[in-house]
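Data first, discussion second: the structure below is written as structure tokens.
One protein chain is absent from this view; the other protein chains keep their places.
What follows is subunit A.
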Amino acid sequence: MKLFVHNFMSSRFLKNVTVGYPLNLVVKQFVEKDIEFDRDNTIVMLDRIQYEALIVAAAAVNQSDRIPREKPEKWDELTDEQLRVFHHLLMNIDVIDGELICPETKTVFPIRDGIPNMLKVDAEK
């Protein structure tokens, strides 16, 4: 699972969960890919993400110091170098082993072999 996906996921489907976002993320193992940077595609993706969730994801792979604490005003005003950092986080980091955790109920969804499992039953306590 590329870190981008984490940004789109929530645990609102669980009973008694109202926001369920962002999911907490524990990364036990990840691989770094080298996927070609494309300025336009990166901006399209950044336009859709929630910055607070990206900060959670960056922290999970110990890279929070690489991105600004505040969301940049306009993505298309960033230089290629600045955008590359975001591209790297969203597209190059592939989580292999870890956990997604509901921020409200603390329900754990395991990530194994790069695939998160959102079906666990104790999700529905």
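General remarks:
We adopt the following convention: a residue touches a chain if its C-beta (ideal position, glycine included) is under 8 Å from a C-beta of that chain, and two chains touch if they have at least 3 such contacts; residues count from 1.
Note that contacts and distances are computed from a predicted model.
The subunit not displayed here is recorded in UniProt as "tRNA (guanine(10)-N(2))-methyltransferase TRMT11", chosen from "Nicastrin", "tRNA (guanine(10)-N(2))-methyltransferase TRMT11", "Dynein light chain roadblock" or "Origin recognition complex subunit 4".
When the missing chain is restored to the complex, the residue among A:Ala59, A:Val85 or A:Met118 that touches it is A:Met118. Counting over the whole complex, subunit A has residues 1-2, 4-5, 7-14, 17, 20-22, 33, 35-36, 38, 40-41, 44-45, 48-50, 53, 91, 113-124 touching the chain that is not drawn.
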